[in-house]
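All protein chains of the complex are present and in place, except for one that has been dropped.
Think of it as A and B in the order they're written, each chain with its own count starting at 1.
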Amino acid sequence: MAATGVAARRLPQVSGIVYGGTAGACTLAALWAALRLAGGGAADELVLPVGLPWIHAHLRADALSAVFLLVVNFGGITASLFGWGYARAHHDSHAGPVLPFYPLFLAGMNMVLVADDAFTFLVSWEFMSLASWLLVLSNHREAETQRAARLYLIMASFGTACLLLAFGLLATAHGDYSFAAIRAHAPSATAAALGVILVLLGAGSKAGIVPLHVWLPLAHPAAPSHVSALMSGVMTKVAVYAMIRVLFDLLGEPDWWWGGVMMAFGAVTAVMGVLYALMQEDVKRLLAYSTVENIGAIVIALGLALVFKASHTPVIAALALAAALLHVVNHSLFKSLLFFVAGAVLTATGTRDLNQLGGLIHRMPTTAFLALVGAAAISALPPLNGFVGEWLLFQAILNGPALPEWSLKIGIAVVGAAVALATALAAACFVRFYGTAFLGRPRSRVANAAVEIGMAMRLGMVVPAVLCVALGVLPTPLIRLFQPALRQMVEAGPFDDRAYQPWFWLAPTSAIGNSYNGLIMLVVIGLLSSVLVLVIHRRASDRVRWSIPWGCGFDGPDPAAVTQYTASSFSQPIRRAFGSTVFHARDRVDMPEPGETRPARLSVTWTDPAWTMIFVPIVRAVNWLAERANVLQFMTIRRYLTLMFLALVVLLVMVAVTQR
Amino acid sequence: MIDLGYDAAHMLGAVVLLMSFALLYQRRLFSLLHVFTLQALALSATAAWQAFSHDEPHLYITALLTLVLKAIVIPVVLHRIIVKMNIHRTIEPALGIGLTMVAGVSLVTLSILLVLPVTEDATALTRENLALSLSVVLLGLLMMISRRNAVSQVVGFMSIENGLILAAVGVAGMPLVVEMSVAFSVMVAFIIFGIFLFHIRERFDTLDMQKIESFRGESD
Partner (left out) sequence: MTMLLATLYQIVQMLLVLALAPLLTGWVRLVKARLVGRRGPSPVQPYRDLLRLLRKEVVLARNASWLFRAVPYLMFTAIWLAAGLVPIFTTQLALAPTADLIALIALLGSARFFLALAGMDIGTSFGGIGSSREMMIAALAEPAMLMVVFSVSILVRTTSLAEIADFMMSGVVGLRISLALALIALIMVAIAENARIPIDNPATHLELTMVHEAMVLEYSGRHLALVEAASMLKMLLYMGLIACIFVPWGMATASAGVGQGIVAALWGMVAFALKLAVGGALLALFETSIAKMRVFRVGEFLGGALLLSLLGAIFLYVSRGV
């Protein structure tokens, strides 16, 4: 398979060969996946004689794997393209730490998607985590990177441990770890419940569900930009694949509360993620938190699909699952685009701090235009692709009242409000991002001196941007491509019970009958705006005079003389409205006394509730335990012998008791 | 087909609940009293409508009692107390107003989740009235615990009473005796509150409960 072909490339010297190779291999894999989906999505199986001697490595590519293979490899293509340009711009720091591990990372992700037994799955999962960990460590001299990498390793180990336990639980009845066997033997209710929770913890920590998201905003920004794009846009989706595979495929008939739990966590993740993003001043951290928000939306869609599947309404479940898969594709596209933009800005100005950027639309026009497409797509503006995903999700939510359980009915209404809130806050976040970085005037000398980046990097950005527009206007062919996967997971498709419809309408089946047509909307918008421009420029005036803006007298070339809004000032109303309760955000003014000449200082303090409420107590508990256990280091020989003797006696007693 | 009687009763009951929410939202004492007046008016309208549509004339008396006592007498007297004792006119909530409103909606959801599955065999109107009344009672309690000013705690107590009367009005066949006792207890509670407030004010020169808390444990 293509995966093994990618893994064979290990040349550390010439970046062109490496990136070209990965791009080629990914193209092949993506085309293969697309063809399989278009052809109906039959499964391909392969048993390799590697791995443990009594469990060979089972590999299987069915429709669901094909969808995610498409996503992963397409992300790989764009990242390789961008990475090539990025490597040429940063040649000194780039080659050694990044090049050998990048193909391994891609290979790892591909292998997870085709694994068909628990052992192969876990090995590939660890492989993927380790490869990305090494990539995170690429700037290993900075202390912040070291901290990020350490935290990432701990959380990844925790995730793998949870997944290990989950698979162990699911396979206990018969001892066979292959997915086919797990699928055939339905687990008991308690085993299934525990398995669900463990999978959510394990895959959720990789995807970034609150409160297990804490490693994401530290680790994703530390890697180079194309790797960040892959980690945020693609690796999180591999975690989503794990969730879908276990919850929809391996566990058989779902219980209604599984979906409820997922929706609850998804709603919290979505709102918290975007609120965190609004507090950030580092461009890449902002994008990482925005990933958390989008993962929350995807998890909500998955939860909805589970709930509808449990209530035996498979067509609506297919609608919700289609919304989830569409959001997976869309997010990988526009998040990659935005991370590439961040990489471009970093290359051009050398800084990631929003408060040092500004006015880049004049210095980097192509990047600015592509960034506008990305920002508009992620804020769910029609007729781009983000809106289609949100529209489908809302259609699925609007079917919620048809469910029998009361708590689900009311819960879905609350989740709907949370999704709407998260979407509106995301728009605010990206207005802030784009307005501070690209619009306005430069806030520092480096922003003033930025130059447009190279052609390779620009090409790497153009491809996702074009797809954002294309998928927004014509989403139905893509959803048709998902249908084999949907049929496999929920045994229905979202367009069932509807008569034939043309490829440019989106009219899914739903108890709420609706349709959306992005193409006509785009055409009408184009028509109306051209009419407008023509009429106004012909009939009214078209004269322009240039002048100096009035900013209460603050003007001049020195950035410090201009009173512009900074990133933190932009988010101040939202920080005050939401942040004061959630983050204990306080704005403190330190005014000098009359007569003092020092300037006034405005400081913003906020705390991260996930750290203060969950992780810091855990760390404290671990430290306390370690201190208590420290006494074991300093005992006499007699005490050690006593310990061993006691352990032996206890074991013998256990054997005696169980033998009876 | 529209059942106007059902819809109107439901609408009026929901207006009472809406006024409970509005009570939680207020920051100034005088507007609090105005909203309380509106709630009492809605309540007496509910009682009158129930009397009309279910042909129970004693509910007219309930309506009249509520109108006179709770919509006119009590607000006027409270108004005069506020003016005379020069009480601080703004209310500082203990939680933020946003959090209080979110708690309010959660309480309404809780009462719906409680009442509706349990009372499957009663008529639709009774069930919904019970859910609404329970919500009003819970919101009144929320108001009492989330305010520091003693006057607003009195108003919260009154709105709990309103919720109870709403429940009683919705159920068919409540005798007049109960209403008399309810009205009497309201009046008694009110007198006690008035004296109480007056004494507190005299003694501590303030009606802010937080400041008064700090005096606990001191002897005469």
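Rule of thumb we're sticking to: a residue touches a chain if its C-beta (ideal position, glycine included) is under 8 Å from a C-beta of that chain, and two chains touch if they have at least 3 such contacts.
Just so it is clear, the structure is predicted and the values come from calculations on it, not from any experiment.
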Full-complex contact with the absent chain, from A:258, A:391, A:482 or A:495: A:391
Per the touch definition above, residue among A:528, A:635 or A:650 touching the missing chain: A:528
Contact with the hidden chain (one of A:20, A:435 or A:609): A:435
Candidates A:185, A:362, A:584 or A:601 - the one touching the absent chain: A:362
From A:137, A:182 or A:574, residue that would touch the chain that is not displayed: A:574
Absent-chain interface as seen on subunit A, which is shown: 358-359, 361-362, 372, 376, 379-382, 387, 390-391, 394-395, 397-398, 401, 406, 409-410, 413-414, 416-417, 420-421, 423-425, 427-428, 431-432, 434-436, 439-441, 511-517, 520-521, 524-525, 528-529, 532-533, 536, 539-552, 562-565, 569-574, 576-577
Residues from subunit B at the interface with the omitted partner, ascending: 2-4, 7-8, 10-11, 14, 18, 21, 25, 97-98, 101-102, 104-105, 108-109, 112, 116, 124, 128, 131
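By definition in this document, only the chains that are shown with their structure count from here on.
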Centroid spacing, where centroids are CA-atom means, of subunit A and subunit B in whole angstrom: 48
Subunit A-facing residues of subunit B, complex: 96, 98-99, 109, 112-113, 116-117
Footprint of subunit B on subunit A - complex, ascending: 406-407, 410, 580-581
